[in-house]
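One structure is given here, and the rest of the page talks about it.
What you see is the complex with one protein chain gone and the rest in place.
Entry: subunit A
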Amino acid sequence: MTAPTRLSQKPNRILYQYRNFFITILLMLTLFIVLIVTYHVFKFGDIQHGSTYRALVLNDVSTLPIQVLDRDTPTAGATNSSCSHFNCFNVYRCGSGGNQLLVYVYPPKNYIDSLNRPLTSQMTREFHQILHTIISSKFYTPNPREACIYIPSIDTLNQNRLRVQEVSQALRTLEFWDKGENHLIFNMIPGSVPDYNPMLDVPIGEAMIAGAGMSSLTYRSGFDISLPVYSPLTANLNPGSFSTRKWLILSSQININSAFEQDLMELKTTFPNDIMVFGSCLHHNPMNNTIRCVGEDVYKYPDVLQTATFCLVIRGARLGQSVLLEAMAAGCIPVIIADTLVMPFHGTIDWIRAVIFIREVDILMVVPVLKKVSEKRVIELRAHGAWLYDRYFKSIEKITETTLEIIADRVFPHLARDSTYWNIPSHSGNVSPLFLPITAPKTRGFTAVILTYDRVELLFLLINKIVKVPSLSKLLVVWNNQHKDPPHPGRWPKINKPLKVIQTKENKLSNRFYPYDEIETEAILSIDDDIIMLTADEVEFAYEVWREFPDRIVGFPSRTHMWDNRTSCWKYESEWTNHISMVLTGAAFYHKYWSYMYTTAMPGDIKEWVDEHMNCEDIAMNFLVANWTGKAPIKVTPKKKFRCPECTNTEMLSADLTHMVERTQCINRFSNIYGSMPLRSVEFRADPVLFKDVFPEKLKRFNDIGSL
């Protein structure tokens, strides 16, 4: 409001001029106030009517709304033991999120019966974490009508702490229950005295169980999800050191039955130096799970698990035991002695890679069996166990997320990830995309892709030479010059193979590696327009070699890389050495898939860098292929002079010193981007079987090979 006061000192004329202005301000302000007020009114109206969905907020669990259950409320119906994904799960509920699984969480309530007694104990930390993880995950939806999976907010983790029939009644009262279809019940401690049913005893109709300690006799394959028994003790446990483990085998469980205990004692007396059996501390506090005793000595649990290579996980009254995760967290290889136990995330995780299974009747054989495990295998088991633990079991969050991911795979089976995704750590190297061991069929031949700029005479010379190669099926000229059009169709050499010219939009080196639709063969011969010294026999032979090694780059000009100790750098070497680690794409065969990879999946900014500097595209390709396959390229036939006499002008990039400098720079740069040096060196090259043999030339299939 400073402006008007200042203006008031001006002459009246101006004041009059501004009157309209002030009136408009006044009107506008009134309008805004009205707008704000209506906004508020509508907003509150919305909340009161509940027509939009708000994300569930997990408030303090002590102030939950209370719901009283009548005594005669029907229960949810007996758990259907013959349920499967196909007869109890309603897939039609899952379409609203496209291919995204949507999960709804019921708002938590405090259920009490008519006598004011609670149905379950207070919500536990772990269950709260489960709900919280779901709510903050990508799967969560606040809208129950579009949801695919429903999570009741009744804490069913521990059957000891709930009233079975009443919880079932409470489930029945849930708004979208409908026989339990698409509902997921979390449970970690099932069953109770005397039979310790391996499945939650609460009747849940057709709902799914994500539960621990399930038995293969009752586990509904493809429907239930097996969980680990989460242990709160793992929170501060680290894998410890691997080298100095005092014991081969360790048993630390205090809840196994007496028959197994006797077996363990027998083992201890037979193999006192290999096995260590910890028991409960009768002199201190037998109920304390954080200490273990041997006689009078007290040990801290679970830290004591770090002192052994193998840790026994023996069935108690229940099949699932929390020591499994404790052992994994402590870097101790679990030895599972529990027949019919369904391992956590069974069907998804390949446990053979991380644990050892021993039948219950063989428990006395445990020492000789484990002694036979080789050192290499111990390292493998341990490393894989650590990886599994870190990825799937480290926290309630990870366990919950994995559960939902597995359900998503079931609901959208066409998007299901394979066992490689779940079980192979990405750091253990790539799986080559061309993994089938075959010799590529000859029927289709190869496509020659010629990169050219403006050297038309050389290009025509090359075309005329290369057409003589019998297996050539098509020629593709990549015309990389935007300032000049390719020669008129009438001027091209008359050849008996199809020829196609592609005019590029930009003069980029990566154009030569574009997976053009015109390339209809597996094999691509990438060739520079100045490589006119190759004979038809040589090219045909190189194609034959490529067929035998279809996942590699097979070609003529080779280079190598070396580690320079003095400067701690990689250096690029074009000299005559006994090694090769790169085959330049100036004259090389490779599979079309690598073109696709080069164009779409080149790591880092390598592709952009190459295009910007007009160099190193061949090195980038060699890095790419070597990184995926872990194999070296193959050089064919003796070295040639790849420098034609007529092209030693300044255009010839390779002649430039700076070119070499740049290429050394490239190798260092690329290996930095890859994080390691993927190139492999080999000491061999490929020649025809009868090369340089004293043998009639006309009987040799490839004669004209090795000339300069």
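The definition used in the following text is that a residue touches a chain if its C-beta (ideal position, glycine included) is under 8 Å from a C-beta of that chain, and two chains touch if they have at least 3 such contacts; residues count from 1.
Following the convention adopted for this analysis, contacts and distances are computed from a predicted model.
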Check: Which protein name, taken from UniProt, belongs to the chain you can't see among "TFIIH complex serine/threonine-protein kinase subunit kin28", "Pseudouridylate synthase TRUB2, mitochondrial", "G protein gamma domain-containing protein" or "Exostosin-1 isoform X1"?
Finding: "Exostosin-1 isoform X1"
Next item on the list: Can you work out which residue in A:292, A:592 or A:607 touches the chain that's missing from view?
Entry: A:592
Note to self: Out of A:185, A:293, A:478 or A:632, which residue would touch the omitted chain in the full complex?
What the structure shows: A:632
